[in-house]
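This is the structure I have questions about; it appears just below.
The complex is shown incomplete by one protein chain, all other protein chains being positioned as in the whole.
Chains here go by letter, A and B, matching the order in which they are written, and residues are numbered from 1 within each.
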Amino acid sequence: MSPSPLLKVNNLSKYFGGVQAVNSVSFELVEGELLGFIGPNGSGKTTIVNLITGFVKPTGGEVIYRGQDITGWPPYKVVRLGIARTFQMVRPFYQLPAFKNMIIPLYSPRVKRMAGGKYGDRDAMALDLLEEVGFERDSFVAYKIASVLPQGYLKRLELAKGISLQPDLLILDELFSGLSLAEVASIVPIIEKLRHGGMTIIMIEHRLKELFRIADRVIVLNFGGVIADGLPREVMDSEEVKKAYLGIEED
Amino acid sequence: MLLGTLIYGFVNSVILALVALGFNLTFGISGVANFAYGALYILAGFLSWVLFNSVDLPYAFAALFSVLLTAIAGALMYRFVLLRIRGMVLSEVIATFGIGLSILELFKYLGFIGFEYTLPVFIDSSIDIGQVVIDMQRVFIVTIGIAMAGFLWLFTHHTKTGLRFRGIAQDERTALSLGINSDWVATLSVSFGAAYAAIAAIVILPLGTITVDHGYEVLINALAVCIVGGLGSTGGVVIASFLLGYAQTFTATYLESHWVMVVPLVAILAILAIKPSGLYGEQKELEERI
Partner (left out) sequence: MKKRKERIDRGIKVRSADIFALCSWREMLYLSSPRLLPIVGLFLLSFLLSLYWQKVLLSVSVFALLAISWDLLAQSGMVSLGQALFFGMGAYLAGIMNHYWGWSPFLTIPVATLFGGLFCTVLLLPVLRLRGIYFAMVTLILPIMLVRVIEATKIFGGTEGISGLSPLPSRWLELYIIIFALLAALFGFRRLMGSDFGLVLKGINDNDRSVMNAGINIYWFKAQALFIASSVGAFAGAFMTHVYMFVGMPVFALDYSILPIAAAIVGGAGTFAGAMFGAFILVPLSEILRGLGGLRIVFYGLFLVVFIVALPEGIFHYIQRKYHQFERWVEVEK
């Protein structure tokens, strides 16, 4: 008896003045899964995330989370239900230190609710969260102004912001992009730890090797439509996927 | 009586549209809200007057020159002021506002107040439509208005430069990567908008005297039309002009004339309540700016 899906997307579509960015996409997500979203640039991956999280209103279809229809809900409501996402282009508040960047997510009503009605010490919580994602406390990196931090730390900061909302579903949009192999290798354990803690995760990625090591399932998109949905190995063997990914590096 | 109201309503609407088109043009293309718009309008008016009366140029030349000079003023405004604060909406608005204010109040200070400040009508006669008498100037206004709107549409849809304009308006980064020079386009858009203001001034001002306060009114009317019609949408501006124009004319005819100014206010409040981004507003909600 399969558990009822955490997230169910039915025929989701988005038409942007002349372009069908997302074309009738449907999929399900079970609690605890790590789902990968891959596909060539412009295939609509980020748009789907925007549609789910409310940053863009769909022109068709529905998004159902824990049985509730959240289609077209604004971002703040979606977050409060327990879905968090990171952005592909990280843009922190550059003038603020890293830990101050965390204050805003920690000011969110969701955090208050999850903590039982009180906010708690945001500064301390910020430092703890940053430590979890790899901001070593001893080096006081968390106190550095965001504008001087390298991409690796900024990505971790973005991840921490998502985690701070204590989501049940975390969507990571190209977290690994712009990172070296070593940096990716150091972030992967953090994601695994989240999984073991019961978090459901969707990852949009171009770094297929790293993604396939941790993903349970992979969905492949092209031109806004789903062209494959299954285990990583199976999906990569499909002819259509190979065609879409002309020039993909062989493992 | 009704025919007269319909016709004058039409003229009124075209006047509003003429005035709003330039402002909308600049904003729609380069995202610059030119709050000096009313000042440029009056500048063109006074320039014409000075060229015609003090420099004694034939009126056609005076008018032409003042349109040119106003367009140049717009370009200079962009190059020297706006260019440095491009992208910072707060600064752009305040700077253009400041410039407009300075220009208008300077005219006031220099004494450009009085009944002698009028521009000549082009053809001093009138025609009859049914039982209604219309002066040629108003007919001229309508003709020019339609021509300008038509030209604008043709330009932005069918010429290379116009298409570049729309490219920038739709997606600046992509347009830049395609080789479209954003700064040059922006300068042109401010210039064009200024030229439109000047042409509107030359055509409309002969109906009365040139007053500095009218400059503020022009800006307000332009803003009101754009708010109701939707910033950036030429179609919306035209429709809003007609809505407001007719509403005002009907109000003036059938109610008392001092209720006329209530019309735009009511329209703005109504639009804010129903569809804040305007009738044909292309402003998506903040969420969709991604």
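Keep this in mind: a contact is a pair of C-beta atoms (placed from the backbone, for glycine too) under 8 Å apart; a residue touches a chain by one contact, two chains touch by 3 or more.
The shown structure was predicted, so the numbers you read here are calculated from the model rather than taken from an experiment.
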Sole contact to the chain not displayed, among B:V93, B:V121 or B:L207: B:V93
Absent-chain contact - pick from B:L6, B:L57, B:I85 or B:I146: B:I85
Hidden partner chain, touching residue among A:I103, A:V188, A:I214 or A:I227: A:I103
Chain not shown, touching residues in chain A: 53, 55, 74-76, 79-80, 84-85, 87, 91-93, 96, 100, 103-105, 107-111, 122, 161, 165
Hidden partner interface residues of chain B, rising order: 27, 33, 35, 81, 84-85, 89-91, 93-95, 97-103, 105-106, 108-109, 216, 220, 223-224, 226-227, 231, 258-262, 264-265, 268-269, 272-273, 276-277, 283, 285-287, 289-290
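Note that in this section only the chains that are shown with their structure count from here on.
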Where chain A and chain B are represented by their mean Cα positions, the distance between them in whole Å: 47
